[in-house]
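Worksheet: the structure to be examined is printed underneath.
Coming up: chain A.
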Amino acid sequence: MTSVSGPLLKVNNLQVDFGSGDTVTHAVNDISFQIRDGETVAIVGESGSGKSVTALSLTRLLPTPPAHYVGGEILFNGRNTLALSENDLRKVRGKQIAYIFQEPGTSLNPVFTIEYQIAEAIQLHRPDVTDVRAEAIRALDLVGIRNPAQRLGDYPHQLSGGMQQRVMIAMALACQPKLLVADEPTTALDVTIQKQIMDLLRDIKVKTGMSIMLITHNFGIIADIADRVVVMFRGKIVEDGPTGEVLRHPKHPYTRALIDCVPKLGAKQRRLRAIDHAEIEASA
Partner candidate 1 sequence: MTSDLLHQILRRRAGAFCLVVLILFYVAAFFAPLLAPYATSDQDLTKTYHPPTGVVWQEGRLAVRLYKLVDPTCAKYEAEPGQFAPIHFWVKAPTYHFLGFIPVSHRLFGVEAPARLYLLGSDETGRDVFSRLLYGSRVSLTIGLIGILITTVIGLTVGGLAGYFGGVFDSVAMRGTELIMAIPGLYLIIALRAALAKYFDDSDQIFILIVVILSFIGWAGTARVIRGLTLSLRNRPFIYAAEALGQGPVTILWKHLFPNLFSYLIVTSMLSIPGYILGEAALSFLGIGIQEPSTSWGLMLSQVQDLKVFMLNFWWLLTPGLAIFITVILFNVLGDVVRDIVDPKLKTQV
Partner candidate 2 sequence: MKTYILRRLLLMIPMLLGVSLLVFVLVYISPGNYLDALKAQRDIPAEFIAKKERELGLDRPWYVQYVSWLGRTVRGDFGESWSYRIPVAELLAQRAPATLALSLTSLVFAWAIAVPLGVFAAVYRNSIFDKLSALSAYAALSIPEFFLALLAVIFASQWGVFPTGGLSSIDHDYLSPVGQLWDYVHHLILPTIVLGIGGAAGLMRVMRTNMLDVIQSEYVMTARAKGVPENVIMFRHVLRNAINPLVTSLGFAFSGLLSGAVLVENVMNYPGLGQLIFQAFMRKDRDVVMAAVIIGSSMLIIGNLIADILLAWVDPRIRYDK
C-alpha cells in the first residue's frame, strides 16, 4: 500500500487547546502521524482522548473559541491547512477531505431532502457536472441504497438510522474526496447495522482506493479494515503501528486495556474489563 510519493496527510506536532488562562485544557498535545494514499488508519481511544478533535482539526472545523490551534502543522498534499485562508479551506472541505459523523440522525439537516443535501455538495465542488440528479443517484447507488431515485425526495426523518448513515456516506463520496474521515460512524447504530456500515466502508475503500481515517473507541471493529492503528490517550499518541502488530503485541498498557475491553465470543470471561487510569499511568 505504500506509495512512492510523500504521504497524503502528515500531522506534525499538532497542539489544540480548549479555553484559556487557568481553565485551559490541552485536548490534543503535540501529536504527529501520517496517512498515506489509499491507506486506512484507525485512531483509537476513549471519549475525551482527543481523537475527534484531531479529526475536526484537519480542516479547522472546531469553533474558535473555545478551541485554539496552538502549534504544529497539518500538511495535506503538502499544504498546511492550519495556514490556509477560509476560502481555500472551503475547497478542501468536502472536496479533498470529507466527513461522516457519529449521529446520522442529527447530522443531516431535517428540513432539506436527501437530493438537496447531496446535490449541494456536488454543485459546490464539481461545477462541471451537468446532471446533478443523476450524480446523486449514482452516489446513493454506490452506498447500496435500493431505488435511489425514489429516495431522493425523502427527508432524513423518513429513513432508518442505517439508511441515514449511508446517505451521509453517499454525500461524502459524491465529491470523490482523497480522504474520508469517519468519526465514530457506527457508534449510534444497532450492532447488525454497524456491521453493514463497516462492510460498506471496506467495500468503498476497495472500489475507490481513497484513504480513510477511522475514529473509534472500539478495537473490535478495526481489525478487518485498518492498515494501521494510532492509539490516543489523554491528547497524546501512545502507540502507532500496523494493525496486526498492535493487536497481537500491544506495547502500551492503555492499548492492552482497550483490547481487553472487546468482548470475545466464546471466551470464558465473566465481566467486561473497565479501564483503570491510575494503573495505566503507573505502569506507563
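The rule is simple: a contact is a pair of C-beta atoms (placed from the backbone, for glycine too) under 8 Å apart; a residue touches a chain by one contact, two chains touch by 3 or more; residues count from 1.
How were these candidates chosen? In short, all candidates are chains of the complex that A comes from, given by their letters.
What you are looking at is a predicted structure, and each value in this text was computed from that prediction instead of being measured.
Put simply, of 1 or 2, the chain that touches chain A in this complex is 2. Those residues of chain A that touch candidate 2 in the shared complex are 59, 61, 86, 90-95, 98-99, 101, 103, 106-113, 120-121, 124-125, 155, 157, 168, 171.
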